[in-house]
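As you look at this complex, bear in mind that one protein chain is not there, while each of the others sits in place.
Entry: subunit A
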Amino acid sequence: MAISLTGRCFMCTPRRRVAALSSIPIKVTVRWSNSISQRPRSDHVRFPGAVNSKFTSEMIFTQPSAFPTIPTYRVIDSDGVHVGKPNRFPEVSDDEVVSWYKNMLTVNIMDLIMFEAQRQGRLSFYMVSAGEEGITVGSAAALSQHDVVFAQYRETGVFQQRGFTLKQFMSQLFANRNDTGKGRNMPVHYGSVNPRAYTISSPLATQIPQAAGAAYSVKLQALQNPNAPRRIVACYFGEGAASEGDFHAALNLAATRSCPIVFICRNNGYAISTPTLEQYRGDGIASRGIGYGIDTIRVDGNDIFAVYEVMKEARQMALSNGGRPVLIEAMSYRVSHHSTSDDSFAYRARVEVEDWKRRDNPILRLRKWLENRGLWNEELELQTRDQLRKAVLKEFGSAEREKKPPLKAMFTDVYENLTEEAEEQRRELRRIIETYPEEYDLADYDGGIKGL
């Protein structure tokens, strides 16, 4: 079979309803994207699915390897030395940078104490953020109080940076009566009213399309009320969660509905035991953003300045032209175990982890920068760590001693109001407990049987 390789195609112009048009040489610039419009010697047909695609007679399959790997943006190197153009450094006060450092330290110290506490059986579960404090604290620092956050679970630094108190952390971890989640969720499933961060849920990636829908609402509300403060939605997830269908749905929805949202992928190299080589074969998560028509950047997650600057810029972009999505892929290494239920040395070499810990992590890097600027030293370090440790332990102690919420909270909030069926079940449980008092320990619950 002979294939013409002239690169031109002489097709008859289809007969159009307005026949007169074909005899007058005019340039038609505006067309319905679904009209068949291939003029003689045209180099493309405006297929509605890809209107700007030109013909080619070279049969070339596009190869991922034909594209350069998306670079990783950074501002300071692993010694804390500024590497960019001399005049390009994020505008941020020394005090603020010191507060970032203290927030990262707080998360780090809380992680160490709580991980140990779980090992002692004092709480059921915990997840640390070691190696990712820069991503969470740095990105949250670029958000406004009005911005809305949807998180996955390894974003303790976001909560810390946005003013979540140690008491709030501890109340949630111990599921006591001060926990906003009323003791219903596993530890680390934090939620915050103001600034708003929706309560974390375990199913991975479900928050991503939700964040898109929230961002669309934020956009609509801005149209309906132009005096309201301009806000965006920030949505966090790991590179493993990005394999879920919900990730695909969300980025596509956010792009087609032009939502003011910043997606932040924490690519830390592992989804529990699964390395990225078994998670995807493309150029990380960043390369996918392009496919959805989303402006995308990859950033060094161990460089808090780079993360902050990128997030600040992404936030502005998300608010421009009535709203659009932005994707940030923040690279890091999950130094710690996945959770307290995981021993990561079962699937990776201890030496690799130790190397990352020693060589490069966001806290160490910022400390070097602070020391280079004379803002920090060994004495301050020891003093601060000691203070933070004491503060965490103090809240730990009182949270652990605090009573659990009243038993009735097991039934409430399923619906806005207790249903007739739930009311009956509550009475039945009460009857059982009262009939067999020796079988149930209510000492820890606020109000005991009266709380039911």
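Worth pointing out:
Convention: contacts are C-beta pairs under 8 Å (C-beta built on N, C-alpha and C of every residue); 3 or more make two chains touch, one makes a residue touch a chain; residues count from 1.
Heads up, the rule we're going with is that contacts and distances are computed from a predicted model.
Of "Replication factor C subunit 4", "Trafficking protein particle complex subunit", "3-methyl-2-oxobutanoate dehydrogenase (2-methylpropanoyl-transferring)" or "Light-independent protochlorophyllide reductase subunit N", only "3-methyl-2-oxobutanoate dehydrogenase (2-methylpropanoyl-transferring)" is the UniProt protein name of the chain excluded from the display. The omitted chain makes contact with just one of the residues A:161, A:176, A:192 or A:339: A:192. Contact with the undisplayed chain is limited, among A:93, A:224, A:321 or A:435, to A:224. Considering A:184, A:359 or A:427, the position touching the chain not shown turns out to be A:184 (whole complex). Within the whole complex, the absent chain has one touching residue among A:123, A:188 or A:208, and that is A:208. Set against the missing chain, the residues A:140, A:232, A:253 or A:392 yield one that touches it, A:253.
Of the residues in subunit A, those that touch the hidden partner chain are 148, 150, 179-182, 184-185, 189, 191-193, 196, 198-199, 201, 203, 206, 208-218, 220-221, 223-224, 233, 245-246, 248-250, 252-253, 256-257, 409, 413-416, 419-422.
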